[in-house]
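Mind looking over this structure? Questions follow.
The other protein chains are all here in position, but one chain of the complex has been omitted.
As written, the chain order gives the labels A, B and C, with residue 1 at the start of each chain.
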Amino acid sequence: MRAPRRSVVRRTVAVAAVLGTTLTLAACNQAAGGGAASSEEFPSKTVDIMVPAAAGGGWDSTARAMQKVIEDEDVVSEPVEVFNVEGGGGATGLSQLQKDEGDPHALMVTGLVMIGALEQASSPVSFEDTTPIATLTSEAEAFVVPSDSQYESIEDVVAAYEKDPASVTFGGGSAGGSDQLVVAELMKAAGADPSQMKYVGYSGGGEAIAGILSGDVAVGVSGVSEFESQIEAGDMRLLAISTAETQEVAGEEATTLQDAGYDIDFSNWRALVAAPGLSDDAKEQVTEVVDELHGTQGWKDALEANGWADFYKTGDEAQEYIDSEVDRVAALYEDLGL
Amino acid sequence: MDRDVIVVGWTPTPQGEAAVEAAVAEAGRRDGVLHVVNASSGDSYVDNKIASTEQLRALRDRLSGQGVEHEVVQQVGRFEPAEEILDAADRLGAALVVLGIRRRTPVGKLLMGSTAQRVLLQSACPVLSVKA
Amino acid sequence: MSQFGDLMGGFATVLSPEMLLFAVIGVTLGTLVGVLPGIGPAVTIALLLPVTYGFESPIPAFIMFAGIYYGAMYGGSTTSILLNTPGESASVATAIEGHEMAKRGHARAALATAAIGSFVAALISTGLLALVAEPVGRLAVSFRATDYFALMILALVTVTALVGSSLVRGLISLLLGVTIGFIGLDGISGQPRLTFDSPVLFNGIDEVLLIIGLFAIGETLYVLVKGRTRPGQVTPLEPVRGGFMWLSRDQWRRSWGPWIRGAGFGFPFGVLPSGGAELPTFLSYSWEKNRSRGKQEFGKGAIEGVAGPEAANNASFSGVLVPLLTLGLPTSATAAVMLAAFKIFNLQPGPQLFEENSDLVWALIASLFVGNVMLLALNLPLIRLWVKVLEIPRPVLYAGILVFATLGIYSVSGTVTDILIAYGIGVLGFLMRQFDFPIAPTILGAILGPELENQFRRALNVGNGDLTVFVTRPLSLAILLLAAAALLLPYAPRIVARLRGKDPEEAKKLAFADED
Partner (left out) sequence: MTDAAETTEPALGDPQGRPAGPFAFGAGIVLVSGVLLSQVFAIDTTEGFSPQGPRFLPLVVLTLMLVLGLVYLAQQAAAVRQGGSLPAEPFTHLAAAAVLVGILVVYAFVLGPVGYVPATALFFVAAARTMGSRHLTRDVVVGIGLALLVYLSFTRALGVFLPQGVFPL
């Protein structure tokens, strides 16, 4: 299950983050002073990928997978460092990224969850304060119930909710995150009032599964990979997945929300952004590197191993997608009354 | 007429035994009085150089048996052993200080300091050091 | 017997040179800190947590931690026997009989019965752990938020009631810990709580800072203020008299019963939230004292009085792992630190752990066996070396401990503020020791508190805000009633005395030694 065992890996702790950013900041000032920095090749020094969350989560594994593939396949000549900046659902990391304005070596992993977190924390910084490089992966959300549940289909759930919203307890990742948002999206599409939703947030997949199986939660919502082994073991029943495109879950083709008649295409995506204020030239060069990374066999293997779907958009396409997602989340927050 | 006071640094170790033995011989030669000091700074959780009550009693009995006039003092947790010995020699106007020594590596001496060395360098009276 | 196959898989993982190296580091460090008074396994593991950030897999870290725990137990018994100062509180019983044995010239026999007994008990209890963990995990799947809430209350209450000498002081310690756990952004509403609007506190107080502050820094200040105590003397080891592994035929005959009974006491009391090892060691001691053939020897160096409690002591750790692994419920300070370690690796102990990370769990269980074999091989021959640690002058020892403590704190975040917070907590820990407030409930409160609140609010969310959800579900109610009983248990002798019409003042309050 776990990554192959290696003994002690040289990995910088959060401590190094402080130093790392001061160094890059200094270097960046130097470059700006030089004037003709735009013609410089990227990367000209260590590339820092910031994970705006604790070690061990989805963003963290994305960043570390990128680091590994880039180093293993010699995508760039300079070393790649990953460091974690925890706090505020990503807001702390995002505000730290502001210090490296214009430096293409300061990258950050982010995703849908961060939009909600920024919204919730009424953070002064937003996605506009980054230079989007590319979206990388996505994961469909799954609606599951315990195998002995009265709900046989997603329509049953919606019907029960429409009759009495308090009778259906939803549960998944932390409140206000992508898992709760997709429920809100579903109820909105079904014409019900999402603000009546009873939602129980769990801090991890394991906890959420325990909550669903014990009966605290009637309908579980989270990334497909979280529930796959329970579905396979017959402990849970998959009702639907949130993407427009279907996929195989536990050996069977899953029903999508669109199949069930709700016009929803929702996925929990992750992306790579750079510090704000990148020149077009620098942005181009970083994108080239990511392009090369995306094309490697190593990256395909990493996607496969982690159960991530390839969700690659760059340039204006990425920019537009992220902008539309920001709007969508803002609207959902309004509906949820958060 | 005051008799000579011989201060002995003693620990329940071979070095300590050697020192007492030499001091007894010396006391016999010059008809002196023995002042035996057993001291520790008390800095560590375990110090095997501190004599137990039984060991102190055994020493007193032995010295009495040999007919030596003596005083056995134990002082723990006040000064370093070297300071205790020098202090006793000063106070009593000792004629001689007797110490037992053993070979030590330079590193050991650097880390732990040497009681014998400090006594030798700072004593106002003659010092007899006996190798165990 | 699927467990057997899983366990073999665990052994396959553990028996690699690299993993064995971590096991050796763990048992060596553990024995060293076990020998030293005041420094226990909890703080050692906390100091090492930042080091494990760099590990790719959690398995070596947990192998090391298990080694530290067992090593500390062995080290504690060594000091008890040879020096009569228990280096570790669960060794108090050993200090009574073991030291008497040593004084009568049976130091080797006492050390051997403690070491072999610990080994035997660890094998038995780890075997039991391997057998029951998975079924308990399956049972735990049906536990709801209300049940978890009740279980956590039970764990907190029992630890507080059974550890230390005063319920009031224990409860204050506990609430202090829970309060520390509140500091930071509320996980559900995202609002800052008790932070005095300082963003420094928004992420809360890291468990590592708390543990290092309370234990390492608090202990150092306490030792300094207490002033010097007269150094003890290590009872010399007598010449080897023959017999197998330092025990004569008769001593073997007298030891094996207490070993097995000790394991029998240790494991279940470890499983129950009862504050770890103290209770079963005392029970084993009094059982052997009342029942054994060598009854008249008790107080003068009875081998049964060493064999039983030491076995119970070690067996309880495997027991403590049952609720920790299957429910995510720590029942001792050390277990609480291990829970923090699980979080670092993004692992959630609980029913799902056996499914999602069964290789880790079984490697951990296998490493318990391996660690005990290693300790048996290392401990007896190297006893003189372990005791040498106690000859280090205290200023050097504690200055060194402060250096390592600061290193541990620094590697958590590297900010001056965090270091200062930990020092402040250290001063608090010193004051708590000075005024006889137990430390373990504070740690447990700070680590379990946030979980407790999560489950509490989750249960209310599910139950539409109705507070009666905690008493309408029979399982939750039963656990909560148990917790209430645990609060009264320490007063049981007094209550019984009053019922019998005796002066209740004569019957002393039931209490067990402190800490972990």
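Here, contacts are C-beta pairs under 8 Å (C-beta built on N, C-alpha and C of every residue); 3 or more make two chains touch, one makes a residue touch a chain.
Note that the structure is predicted; figures quoted are calculated from it, not measured.
**Q** Considering the whole complex, which of C:200, C:377 or C:403 touches the chain not shown?
**A** Residue touching the absent chain, from the options given: C:403.
**Q** One chain isn't shown here. Among C:139, C:200, C:385 or C:467, which residue touches it?
**A** C:467
**Q** List every residue of chain B that touches the chain not included in the displayed model.
**A** Residues 41, 43, 77-80, 83, 86-87, 110-113 of chain B touch the chain that is not shown.
**Q** Touching the absent chain: which residues on chain C qualify?
**A** Touch set of chain C with respect to the missing chain: 50-51, 53-54, 165, 168-169, 171-172, 175-176, 178-179, 182, 186, 188-189, 191-194, 196, 217, 220-221, 224-228, 393-396, 398-400, 402-404, 406-407, 410-411, 414, 416, 419-420, 423, 426-427, 430-431, 434-436, 453, 456-457, 460-461, 465, 467.
Everything below uses one rule, namely that only the chains that are shown with their structure count from here on.
**Q** Can the chain contact pattern be summarised as a line, a ring, a star, a complete graph, or none of these (other)?
**A** Shape of the chain contacts: a line, open at both ends.
**Q** With centres defined by CA atoms only, which chain is the most remote from chain B?
**A** Result for the farthest chain: A.
**Q** With centres defined as the mean C-alpha position, give me the chain B-chain C separation in Å.
**A** Distance between chain centres, rounded to whole Å: 45 Å.
**Q** Based only on mean CA positions, could you tell me how far chain A sits from chain C in angstrom?
**A** That gives a centre separation of 38 Å.
**Q** Just give me the whole-number Å value for how far the CA centre of chain A lies from that of chain B.
**A** Centre-to-centre distance between chain A and chain B: 75 Å.
**Q** By residue number and range, which residues of chain B touch two or more other chains?
**A** Residues of chain B touching two or more partner chains: there are none.
**Q** What are the residue numbers in chain C that touch two or more other chains?
**A** Nothing qualifies.
**Q** Quick one: in the complex, what on chain C touches chain B?
**A** Where chain C meets chain B, its residues are 36-37, 83, 85, 228-234, 387, 390-395, 397.
**Q** Please give the residue numbers of chain C that touch chain A in the complex, ascending.
**A** 18, 50, 53-60, 140-145, 185, 187-188, 190, 202-203, 344-348, 350-353, 355-360, 410-415, 454, 458-459, 461-462, 464
**Q** Can you name the residues of chain B that touch chain C in the complex?
**A** Residue list for chain B touching chain C: 40-48, 50, 52, 76-77.
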